[in-house]
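Partial complex: the chains shown occupy the same locations as in the complete assembly.
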Amino acid sequence: METLVLLLFVFVLAGFLGFELIQKVPSQLHTPLMSGSNAISGITVVGALIACGIGDNSFGQWLGFGAIILATINVVGGYLVTDRMLGMFKKKDK
Amino acid sequence: MKIFVPKETDPIETRAALDPVSAKKLIGLGAEVVIESGAGERADHHDADYTAVGASITTDRAGTLAAADAVLRVRKPEPAEIARQKSGALHVSFLDPFNESGLIKAFADQGVTAISLEMIPRTTLAQKMDAISSQANLAGYVAVILAASRMKTILPMMMTPAGTISPAKFFIVGIGVAGLQAIATAKRLGARVTAFDVRPEALEQAESLGAKALRIDLGQTGGTEQGYAKELTPEQLEKQRLEQGKVCAQSDVVITTAKVFGRKPPILIKSDVVAGMRPGSLIVDLAAEGGGNVEGIVPGEEVVTPNGVRLIGLANYEGHVATHATQVLAANFANMIEHFWDKEAKAVRINLADDIQKGCVITHGGAVVHERFKTA
Amino acid sequence: MEKLIDLAYIVASILFIFGIKMLGRADTARRGNLLSAVGMLIAVVATLFYKEIIDFKWIAAGLAIGAVIGGVWAQRVQMTGMPELVALFNGFGGLASVLVGWAEHEFGHRTDVVTLISIYAAILIGGVTFTGSFIAYLKLAGKMSGRPTLFAGQKAINGLIFAALLILGVYYCIQPVAWVLYAIIVLSLLLGVLGVLPIGGGDMPVVIAFLNSFSGLAGAAAGFVILNKVLIVAGCLVGTSGIILTIIMCKAMNRTFGNVLFGGFGAAGGAAGKAVEGEMKGISVEDAYYVLEAAQNVIFVPGYGMAVAQAQHAVKELGSLLEKNGAEVRYAIHPVAGRMPGHMNVLLAEADVPYEQLCEMDAVNPTISQVDVAIVIGANDVVNPAAADDPSSPIYGMPIINVHEARTVFALKRGKGAGFSGLENALFFRENCRMIYGDAKDTITQLAAQFKSGH
């Protein structure tokens, strides 16, 4: 219970931090930022890894396995595609 | 439609009624344009320039007058030349209709449709043909350039190793179109500009160009519905003169622009005010031709007062920049003709129900049709 | 070991924080992305050291397969295909959350309410994210019509599904039985489909951003399920920063978020009795900034109000800022604007606007449909469409600058004052026109400030 409360604290603080972090984003960064934070949301992969461990029969394994694959696609693909997007911006003179 | 532009006869007139660009536009509409030889000479438009756009040149003034369906000119005609025009023809020019009842009668008698440029309504829609505005605008510019070229001092402020030259002080009285352009031009050159008008909205307009507005509480004033100024009561004029006098005494240049619609211009600067001004200072009176806003002005001449103030009262300010004045005036003519052009008939269609024509057509079909002059 | 893992999670969280912050600035975005990737790597590797994790075969295989698929897709995709790919990836992330929740339901050891709520949330949000993103993908990829797909009673059906999901959720928390879970899975998948179908293709980027924020929250919910901090932190960061981004994107399209999500419905419902008389819609300076920031082609249309406000210097500055931002900027001068011939010229010359950028009415009008934003600064009569539309108007027949044909019009005025001619102006009531009330100089200065503080 104590843990849950603390996790709630963490949740609330992270939430505020999320609000504060993004202030004003130039329009050409909208898509990369979306894509980049989508890759972060692939953090579910960590959940998938742990879920894969808890399954003690093969169905559980399969669920976890599927989750790992999907989340990894999200993570790896997400980061790479974001990087490619950002790489395409020519270095504009500041 | 055969449009004829005679050469202006008044020696102080440098403008022409059409320039080659507008002539071309009219020819494009389907009109035939005939220019009297030399008509554009003083505005740097030569006969060859007109023929190059398809106009023809004539030296037979009388004959062409008689043959033309429309005559365009800058200044009002000699009565004798009205008599030469054929009945049903059109005549467009400045006419000074309030003072020229004789001319109006001559037009009516001859059956000529006379349009007075002065009488074009000051509405948004009619602005493209509003020659009063287009010319007053240039006059305002010229007034300042003239003043600058006659002053023994410069306009802008300069902080130099040899001391600081303070900016010239301009006072613009009457903030119509000409006054506004005078403000703009003097401001551009770096002068300090104060401006005055009886219409409060005009003061705001002056401020919109960066001038300081002199606000005098005169009580009830106003303009006619067409945007011209009404005449003031004697008391109002007195108070105004007093406040203005103070500003004048501190000014290097005073420019007056108050023409009042259909009347003699009001006297805004009396002799005592002039006497209070500094030697070397200058007054430019844009209303001089109609009698002037300044006591002691001599239209067409420069007068130096005993205390060394110079009064400039030219008659044709815009004529100083004849090329551009002709350009915009010609555009006004062309816009008007285009606006009322009847494509089928290839002629100007007169329709007295039209708001604009109601305002500016003075005579038509052998009669005086304009409300204001019918009794005349 | 545990402690090291936790430490690693803290480090990963910090890297995510920096990553997101840096992604929001052009000069640091790429590095930010890299940082957050490093954070992810740390989090994944750390997780592998958990003692519960035993079967590395499956894990290795899963990671490998996912990495190859994701990597190849990311490399192969065309520039133009990127947004839809992101949608697809996002959908996968959502589906992964569903699976994690499901697995926890089947095999988890904890059955307290918080855990159940979390499982429910992970599955609901993940499911909606999955199918919603997938529909977005199909629309963006052109495999499905981009037009809003509408049918009768759509709204009611969605409402019903939503209500059912709520009830099932409560039920599940009390009685965590399998059929309820399956029902929840199926219904959330359905809700995702039905929710996105009525939204037009042009709004898909906003939808994806929103679903992305959603999938972050799903991740955070999954984090509560397995009591994992980094999941909570990262998920919540993405959840809230995603919401902000979504709002920003809506603003750049001059739309409200509700309008994007339910606009399609609205179109379906109220199409019949559309009011002819519109209303004057205001817009805040900040929202106007987002629109301008995204604009490629801007015209200024100055009028007498610019002169009154003496806003010319500010206008020039805003123009320069817009140009620096990559937009094409022109100044469209109507011949009768102001109160004397050439009034606008005097002012703009004073502010050093290059003559090349001054355009006559006749030059601007033919190109005006390509204009993203027309900024009308204290002009009124010269942009009054009545001059073209309304034969009874005293200015009927006068050519105007047809700003109403631009994509968006911002009209800067102090209030509802009429122009010189004293006429009401229908422009201000048009759908694509937004009023920014206040002295024009103040407004423009504030707009410029928004631009400057954006860097």
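Letters are used for the chains, namely A, B and C, taken in the order the chains are written, and counting of residues starts over at 1 for each.
Basically, a contact is a pair of C-beta atoms (placed from the backbone, for glycine too) under 8 Å apart; a residue touches a chain by one contact, two chains touch by 3 or more.
Please read these numbers as outputs of a predicted model, since none were measured by experiment.
Participant: Given that a single representative of each chain type is displayed, how many copies of each does the whole complex contain?
Facilitator: Expressed as a formula in the displayed labels, the copy numbers read A x2, B x2, C x2.
The criterion applied here is as follows: only the chains that are shown with their structure count from here on.
Participant: On a C-alpha centroid basis, what's the spacing between chain A and chain C, in Å?
Facilitator: Once rounded, the distance between the two centres reads 19 Å.
Participant: Between chain A and chain B, what is the separation of their C-alpha centroids in Å?
Facilitator: The computed centroid separation for chain A versus chain B comes out at 74 Å.
Participant: Using the touch definition from the top, which residues of chain B touch two or more other chains?
Facilitator: none
Participant: Spell out the part of chain C that touches chain B in their complex, as residue ranges.
Facilitator: Counting only chain C, the residues touching chain B are 304, 307-308, 310, 335-336, 338-343, 346-347, 350, 381, 394-398, 420-421.
Participant: Spell out the residues on chain C that touch chain A in their complex, using ranges where they run on.
Facilitator: 13, 16-17, 19-21, 23-27, 29-30, 32-34, 36-37, 39-40, 43-44, 47-48, 50, 52-55, 58-59, 61-63, 65-67, 69-71, 73-75, 77, 79, 82-83, 85-86, 89-90, 92-93, 95-97, 99-100, 102-104, 106-109, 114, 205, 208-209, 212, 215-216, 218-220, 222-245, 248-249, 252, 290, 293-294, 325, 450, 453-454
Participant: In their complex, what parts of chain B are in touch with chain C?
Facilitator: 123-125, 127-128, 133-134, 137, 140, 177, 180-181, 184, 188, 204-205, 207-210, 328, 355
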